[in-house]
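Mind looking over this structure? Questions follow.
Our next item is subunit A:
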Amino acid sequence: MHWASWSEFWAMGGYGFYVWGSYGALLLLMLVEIILLVRGHKQTLTRIRRMKNWEQE
Partner candidate 1 sequence: MSFSIYKYASPMTFYGLAGKMIPWFSWGAAILAGLGLYIAFFMAPTDFQQGEAYRVIFIHVPAAWMSMFIYMVMAFWSAVGLAWNTRLSFMMSRALAPTGALFAFLSLWTGAMWGKPMWGAWWVWDARLTSSLVLFFLYVGIIALWSAIDDRRRGDKAGALLILVGAINVPIIYFSVKWWNTLHQGASVSLMQAPSMAAIMLMGMLVMAIAAWFYSIAVAMVRVRGIILERERQTEWVKELLEKN
Partner candidate 2 sequence: MLRFLITVIRRDLLLAARRKGDWLTSQFFFVMVVSMFPLGIGPEPEMLRRIAPGVVWVAALLASLLSLSRLFADDHRDGSLEQMLLSPEPPVLLALGKALAHWLIYGVPLLVIAPVLGLQFGLQADVIGVLMLSLLIGTPVLSLLGSVGAALTLGLRGGGVLLTLLILPLYVPALIFGAGAVDATLAGLGPEANLSLLAAFAMLTLMVAPWVTAAALRISIE
């Protein structure tokens, strides 16, 4: 544990923007992918349910 304080941790030796820019992008993109995935799955379920009802009449 060589970070004296949280503020020093965020500063990341002056390179905070670049380090957190990278890790932040990773986190953001993964979250976006997961959200799109879950929403996509729900949409698929509703779409095929609608197709099923339409074909059943």
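A quick word on the picks: all candidates are chains of the complex that A comes from, given by their letters.
Methods note: contacts are C-beta pairs under 8 Å (C-beta built on N, C-alpha and C of every residue); 3 or more make two chains touch, one makes a residue touch a chain; residues count from 1.
Because the structure is a prediction, the values reported are computed rather than measured.
Only one option in 1 or 2 touches subunit A in this complex, and it is number 1.
Contacts from subunit A toward candidate 1 in the complex involve residues 1-3, 9, 12-15, 18-19, 21-23, 25-26, 29-30, 33-34, 37-38, 40-41, 44-45, 47-49, 51-52.
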